[in-house]
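Missing here: one protein chain of the complex. Every other protein chain is in place.
Then we have chain A:
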């Protein structure tokens, strides 16, 4: 069936029912033709499982992170409402009646993540506080009427959800008028009717209240029109005594915005309390910590890819969701591109899978650069067997995988220790965040870098209590792991700690003997200077370190040693390709594309795409046999805001005829000219479609340029 028509823009295609049944399972699309590997199904399953695990982990994390905030919010709501409930005749309370309790929720600029937060907030509130939770968006409320309408209809829905479905038919709201009056009368009837029911139901906490409050969440409060907000607040404050409303403002920028949006007269009707959610950067740190900086998930990301992802986050959107999307994409790409990614699963499972490897897959292993490097370092006899004997290879691979696993276990522990040490240094030579440290460690041998050297130097100057607290943290980190590979290290750290503690006692004696020997007599200036110089000399030459200094030196050396042993870059490990995703450019292409640059390149330098030698030209030039649209584009760049079509078409014709003359020296016929003109028309209308020009009425037969300051 054709999909072009002059009368229709949408074409629906429905295959027969019979045909539809045989839809292809997703796994089949996973088959990467370039790889010709037989285990694509298995790889897809592994991907799927791993992704599910990672996803549930992130969801859990988010829940935990929000928990604190939500608890506070719920507390606030309950408190403010119970105040309202106590019908005290106190004057202060009376005044307070006129104030709507309001929670200002500062969520940060990552607007895309807010939806999730609001969703779980609504759930929490419905479970803990009140069934009447309504959330409104600015888009739905251009004026007060729509505002009230939305509010009412959503409230009724809440109520229906809270009760059984059968009520729905009875409660068809009248579409005619929405007012606060009707709302409050509705509220009266509903609360009176449902209260007995509610007690029986699950809501034990909320049942203690005669009338549960109505919570109204305004998502992204900045985008509401001020007038609507003001009017609504004034109206509802009048009805507060019969309609217990509580507002929650979602704020993306700063709390000042409330006062900017609402005049004093209105904001004085609100009783505002601020709540701050976790900043998105901390959020990111937590996510990285739990997903990547752990041996729990076998999948790892190379330095470049990680940088792309964090850069998108830090420079573009601050969106956790997008970051997770990027992670998902890299996981997918890894499993799609790397045939050996089938081994990217938990260690026991991977070992099992190796046993069933085919000849082909063994060949794949042998082809890995890291494995080749490994083989080259072996004795020649072993080399031969590794390259020829499948069973030996499989055994060796198992061993290597296990080593890789252990390497990761130790790597992250030591990385954390190092981070503990460096994160307290002035100016943060190795970065403030652990992700920066991780990036440098992934890239190269960190001990070769200048920053590392300066960090060590700074460490040698630490005071005792700082050092001790760091060591304590480190020992906590080391003890947290269940594996026993770093037992000796843990022990060593503990030893250091006890040594430091013992220092306290011995140090006093030392101090005493130090001061006693140098009892200075009364003397003249010259002698004083002399003796001081002597003392200085003495100190330098003997350089008698105190015990503490020696211990500190030991600690730093110990740390340095740890780093050199355990923080080798992953490239040094055989089989690292199996778990590391390194195709950073695909991430950038697909997540952070630059359509304008691509368009510009295609028009400016067609050789880039069409690899034809005749199109090759130096920078800035364009060959005249280039596609029509490129030539027209090039010519239009020479014009200012307006372009005369006649000039343009003549210039175009000049170029094109010259190009054609190269091959055929025929005279130009009228038909040729017609065709050239037609080509010109097409090129111009294509440029119009692409948004470079538009028709204008400023002058006859002119078009206006739209790009780069034009128009």
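By our rule, contacts are C-beta pairs under 8 Å (C-beta built on N, C-alpha and C of every residue); 3 or more make two chains touch, one makes a residue touch a chain; residues count from 1.
Rule of thumb we're sticking to: contacts and distances are computed from a predicted model.
J.: What protein name does the UniProt record of the undisplayed chain give, "U3 small nucleolar RNA-associated protein 15 homolog", "Nuclear cap binding protein subunit 1", "Cytochrome c oxidase subunit 7A1, mitochondrial" or "Origin recognition complex subunit 2"?
T.: Answer from the UniProt record of the missing subunit chain: "Origin recognition complex subunit 2".
J.: Please identify which residue in A:8, A:381 or A:427 touches the non-displayed chain.
T.: Final answer for the missing-chain contact: A:8.
J.: Of the residues listed, A:41, A:67, A:227 or A:596, which one is in contact with the missing chain?
T.: A:596
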